[in-house]
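Only a single protein chain was left out; the remaining protein chains are all shown in position.
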Amino acid sequence: MDLATFLVQCLNAVQYGLLLFLVASGLTLIFGIMGVINLAHGSFYMIGAYMAFVLAPWFGDWYLTKLLAGVILAAVFGYLLEWAFFSYLYQRDHLQQVLMTYALILVFEELRSLTVGNDVHGVQAPTWLAGGFKLGELMSYPWYRVFASVACIVLAVALYWVVNRTKLGMMIRAGASNRDMVRGLGIDIQRLYRIVFAGGVALAALAGMIAAPLSSVYPNMGGSVLIICFVVVVIGGIGSITGALIASLLVGFVDTFGKVFFAEFSGIGVYLLMAIILIWKPEGLMKQHGR
Amino acid sequence: MGAEHAATSASRFGRLVPLLGLAVLAALPAVLTPYTQDLVLKIAVFAIFALSLELLVGTTGLVSLGHAAFFGIGAYAAVLFTGGVGSLPAALAWLAGDGGAAPLLKLLALSVGFAALYALFVGALSLRTTGVYFIMVTLAFAQMAYFVFHDTKVGGGSDGIFLYAKPVLEIGGTTLIDLDRKSHFYYFTLGALAFTYGVLALVNRSRLGHALAGIRVNEQRMRAAGFRTYGYKLAAFVIAGALAGLAGFLVGVKDGAVNPELLSWHESGAVLLMIILGGIGSLRGAVLGAVAFTLLKELFQSEALLGPLAGHWQLTLGLTIIAFVALLPKGLIGLKQRLAGASHG
Partner (left out) sequence: MAEALLRSNLLTRRFGGLTAVNGVSLAFHIGEVHAVIGTNGAGKSTLINMLSGEIPASGGSIHFDGQDITDWPQPKRARAGLGRSYQRTTIFPEFSVLENCRLCAQAALPRAWAVWESAQRCEASLAVAREALAAAGLADVAQRQAGTLSHGGKRQLEIAMCLATKPRVLLLDEPLAGMGAEETDRMLALLASLKATHAVLLVEHDMDAVFRIADRITVMVNGEVIASDVPAAIRSNRDVQTAYLGEGH
């Protein structure tokens, strides 16, 4: 493999990892803070991707505006969904949460089928991001992929800043390690949960919107993302955003280079990685105390 | 004294119910159409599948979201080792037949054996985690198996593979059981169901079963008493996987075909749903749940009854699951208990 190809694969791995991180961070936050295992998290990614497709004719090249609109819609949707459905899951045991959120996936998939149909759709990258820059003599790396990576990095930094430097973030971190104490401090835990949930949904949907031009939009796209996200959360440790970042990048590299070196067996590479981590550090790379 | 006597005769009757059920099932072929007979077979196979998961979830308290992997491996093993299809790696190819009718016992052993082997691998690793991690890890390992059959040359890719000859049991030149014959397959499946139910009833009543129940209620306490809980949980995981493999063997032979969706997480979700539908914590609940789920799915997919909604059966099924889990968390068995309690005042 020559240097240019290697660089391209590295960039692909990072970009894939960063997108995964957006989805996984939402999942790990929701689980870490509310203690709910949410199988439908992949559906939010799917909803985001389909939003990108549906909103495309209205926004055209106003890409960032479209993303913003999508995020707002997703956050509102998440807020309402928490209020109407998820808030009832907190008291239930894991098995019931699994089944309820699994049922939610079925509902979302069918609603998608009823509203937008079952066809596979492509989504165009905006024209100002078309084309790519040259890497070596033969390869060119698409600007859109660069944009995707940069967007994810910006969001990751924003997420880090919110969680570590704001009052909301402090409440989130407190809620992750001691729910009852937070309630005792008079913080409106219900609203906190709703905000965190809406944030998680928005992150996943945004990831879907950004990914849409790269992977196109198709039924059941949520399912595969979800399971990979589970692997990321297991490797990185529940509730840990830093762990999710490291794990996402690891998964990105294993998956991308796996495809290059192991062809048909590439799909299982990620799971083998998980198996190795389980043997070595069963609590995940970054264990959270008190969980 | 009187109340005690009533309780014993009630439980004696209770113990007879599964036997009665078995007798009814045995007599059914005489009165059923081929379609209903196939439906009964489907239910029986899923009942075995659900029972195997009941040992894990109901008895031991381990929520596995990847149980379909063992089901699918059992099914694929039955087809692949009959031979003539798929492409087994050289290390295993010598075990396969030539595509003609294969020895029943050998195929059964290979199906159950490989399912148990994968269960040993998955269990050994995933039992190093607990709670939500465990759920996610079991799902991930099932997905790994799914990819092997979906993406690689081993299986037939997303289309799956066909079984061209059904297994037979031959002793000394005479064919005792030929699974190609409908009646043979029917009674063989019924036998497998009775076997599974019986084995699990035995396990639940044994020291092993009691230990598993203790682990479910309070694993820490069990460790403090001296139980090596990891080993017990692993044993439960492997037995459950083996029995799921048995169900897989039957489904592969019944349909004469296998495809990767047998290992999908939709299948894992379905079997989990079956046991919560019937009621966690009882073998009867698992069987009841398999019946209820299969019939519900038939209902929701029936165009005759639901018209255009039948095409979107996932929606009806999804909403039903939500309503059911929300309103009847103890399943149908729980409903029966509630009704019984209400009538006694």
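A and B are the chain letters, set down in written order, and residue numbers restart from 1 in every chain.
The working rule: a residue touches a chain if its C-beta (ideal position, glycine included) is under 8 Å from a C-beta of that chain, and two chains touch if they have at least 3 such contacts.
Predicted model, so just to flag it, every value in this text is computed and none were measured.
Novice: May I ask you to name the displayed chains that the omitted chain touches in the full complex?
Specialist: B
Novice: Check the options B:101, B:208 or B:234 and report the residue that touches the missing chain.
Specialist: Spelled out, the listed residue whose C-beta touches the missing chain is B:208.
Novice: Can you work out which residue in B:15, B:228 or B:338 touches the chain that's missing from view?
Specialist: Residue touching the chain left out of view: B:228.
Novice: If the hidden chain were put back, which of B:36, B:183, B:218 or B:302 would touch it?
Specialist: B:218
Novice: Could I get the residues of chain B that touch the absent chain, sorted low to high?
Specialist: 199, 202-203, 205-211, 213-214, 217-218, 220-229, 232, 235
Assume only the chains that are shown with their structure count from here on.
Novice: Give every residue of chain B touching chain A within the complex, in rising order.
Specialist: Touch residues, chain B against chain A: 57, 63, 65, 125-126, 128-129, 131-133, 135-137, 139-141, 143-144, 147-148, 150-153, 265, 269, 272-273, 276, 280, 312, 314-315, 317-322, 325-326, 329.
Novice: In their shared complex, at which residues does chain A touch chain B?
Specialist: 31, 37, 88, 92, 94-96, 98-100, 102-107, 109-111, 113-114, 223, 227, 230-231, 233-234, 238, 264-268, 271-272, 274-275, 278-279, 282-284
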